[in-house]
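The complex is shown incomplete by one protein chain, all other protein chains being positioned as in the whole.
Labels A and B are assigned to the chains in the order they are written; within every chain, residues are numbered from 1.
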Amino acid sequence: MQSPAYVWRVFTVLIVVVVLGFFGQRLMRPASFGQIGHYRADSLAEIVSQEPVHQGKEVCRECHKKIWATHEKDIHFSVECEDCHGTADVHAKYHRSEVKLVSKEAAQMPKKYTLEGCLFCHRKLYSRPRTFAQIDPVEHYKFLGVSSTETRCTECHSPHEPLFLQNDVKKARIHPVIYECEDCHDSRPEKEIKDVANHPTVFVCRDCHQPVVDDFKKHEHSFLRCTTCHLYYRESETSGRIFKNSNQKFCLLCHERKSFKDPNQVPQIDFEKHIQAMAPIVHVRPDELKDTSMVCLKCHFDFVHDNRLIKKIQGFWNYEDGK
Amino acid sequence: MRLALYNAAGICVGSMTLSAFGKLTEFDFPKDLKDLGKFDWGFVVDTTRCIGCGSCVRACKAENKVPDGYFRTWVERYEFDADEAVLVDSPKGAIESFKENHTKDKPIVKGFFVPKLCNHCRNSACTQVCPVGATFESPDGVVLIDKTYCIGCGYCVQACPYGCRYLAHPPGTADKCTLCYHRIHRGLPTACVGACPRQARICGNLKDPKSEIRRIMNERRYHVLKPDLGTNPKCFYIGLDQEVK
Partner (left out) sequence: MEGFVFPNELHVTWTVMIVLYPYITGLVAGAFIVSSLYHVFGITQLKSISRFSLVSSFAFLLFATLPLLNHLGHPERAFNIMITPHFTSAMSGFGFVYSGYGVIVFLEIWFCYRADFVRRYATSGGIAKVIYYILLLGVTERDEHTDHVDHKIVKTLASIGIPVALMLHGYVGFLFGSIKANPWWSTPLMFIIFIFSAVVSGVAVLIFLYQFVHWLKKKAIDQGALDAMARLLWGFMIVAVVLEMMELLSLAYEQTERWAILHYLITGPLWYSYVVFQIFICSIGPFLILSVVVLARLPQRLSNILIFISSIMLLTQVLLMRWNVVIGGQLVSKSYRGFTEFFPGILDKEGLVVAAIIFIVPFLLLRQFDKIFPFFETDTHGSNA
């Protein structure tokens, strides 16, 4: 027997709804959907059209040429300007006159420089590679006789030229890997390597630079390591670069008189006054004296080690046989 | 017809942004999307170089306006004590670096940092589970999210084994690292790569035999996270310890 009328009506209504749904789906499907894959192909261009915020060093260079050159030459070349100073998008656009309705104040670089900012990288943490420059603020200030822990790093250190290098850091002298005692030992051991049986073979400064090292031990600065002044930066597993810091700015990091440093802990001078006082004695004009590098060492060499022991041949260290 | 319309739209978008940028490097997003197939973006993280400074986390947040409490990238710290017990932490994703050693009562014998980000998997679990097709792998190998199409169900957030996705309210859509898609197609480095002072992060085209990323992968030994899950990630870690999950 035939199905009653209402059955046909019900299923007709159903089919009409399904067909309408089908056409609705085709209408509502976004135009670019499925062109490449199961997504809206237009979204690729939309995502790419997001405006970059970080500008990069090259943009800063357009206006800040001098500081850029200083920064590029020293060890912080790998630190982006925007890492410390904040993002430069508004600042750059304002100064290129590409944006309106922004005041000069609003276009100023956002980040103010803080002590915490330096410590983000340079705080001493066990998990950081040993060869990376890091300090424990309390120990560091104690070493220098600094009384207040609020003292900013920039009172002594320049963030744009931390090492005060004369030559470009990327062209600095290549040196084999240097190990510190503390890489393996908890603290500086009392014995020398040569006095310990079966010590693992480790390159130490004395192996190549014996006359200088032996001389160094006799002088006032012998409580320091060679690498405190001759900073070593490890570039790969086998080698790195060494920076010979004989620039007076480096000596002044410890020896410049500052209000927050304890004068009894480290001998301190006021550099300008010192130069004025010394110039007549060494028969040189004050401005000449101030501008030369290695000016401290010209007189004070035997507080560190005797430079004259090093016979300089272009680009090579020298080594006296047998000793 | 559709393709022509799309291309016209692409040209419009391209030229608009060029005029806005002026001096920035040329915007070379290909007009024909098939050209994107020349690229296959990959990422290398060198955990032997990372110092855990968090510059990458701060840069990513500034570049992509990542909401507070959510992370497109973060840095984890691993500390091992003499009994081989390991402590892992990542205070606020390391956005303010680390304030002190985590292990205080025992000596630490080994420690390192591991930056994490979206692995842009070749066989990603997240694109598989999206019910509407709002997240996808682009023709050049970057896993992206179509923010105007996402319904905010959160399935992709659950499916990602690496914890790199999040769903913030607002905007109520899923979000994650886009490999700074808007920067790499302008010849700029990703925000995190640009910010890293230690070259611990490298991004590049795996299909280019002369690229730095290819050179590193040909020379060094690397590892991926959770290979047993079959996601086939394209983020390669150098110096990965077995404790890193």
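Note that in this section a contact is a pair of C-beta atoms (placed from the backbone, for glycine too) under 8 Å apart; a residue touches a chain by one contact, two chains touch by 3 or more.
Every value quoted in this text rests on a predicted model; they were computed, and no experiment measured them.
Colleague: One chain is left out of this view; which of B:D35, B:D89 or B:D208 touches it in the full complex?
Modeller: If we include the chain that is not displayed, B:D89 is the one touching it.
Colleague: May I ask which residue of B:Q128, B:Q199 or B:N232 touches the chain that does not appear here?
Modeller: Going through B:Q128, B:Q199 or B:N232 one by one, B:Q128 is the residue touching the chain not shown.
Colleague: Please pick, from A:V7, A:V138 or A:L224, the residue that touches the omitted chain in the full complex.
Modeller: A:V7
Colleague: Can you work out which residue in B:K34, B:K65, B:H169 or B:K210 touches the chain that's missing from view?
Modeller: Touches the omitted chain: B:H169.
Colleague: In terms of residues, what is the contact footprint of the unshown chain on chain B?
Modeller: 69-71, 74, 76, 87-90, 92-93, 116, 125, 128-134, 149-155, 157-167, 169, 171-174, 229-230, 245
Colleague: I need the residue numbers on chain A that touch the omitted chain, in ascending order.
Modeller: 1, 3-7, 9-10, 13-14, 21, 25, 28-30, 33-34, 38
Methods note: only the chains that are shown with their structure count from here on.
Colleague: Measuring centre to centre with CA averages, how many angstrom lie between chain A and chain B?
Modeller: Going by mean C-alpha positions, chain A sits 23 Å from chain B.
Colleague: Which bits of chain A are touching chain B when the two form their complex?
Modeller: 30-33, 35-54, 56, 59, 62, 76, 78-80, 82-83, 86-87, 96, 98, 116, 119-121, 123, 125-129, 132, 186
Colleague: Sort out for me which residues of chain B touch chain A in the complex.
Modeller: That would be residues 2-3, 5-6, 9-10, 13-14, 16-17, 20, 22-24, 29, 33, 36, 48-49, 51-55, 58-59, 62-64, 77-79, 96-101, 103, 107-108, 111-113, 133-139, 144, 146, 148-149, 178, 180-183, 185-186, 188-189, 191, 194-195, 197-199 of chain B.
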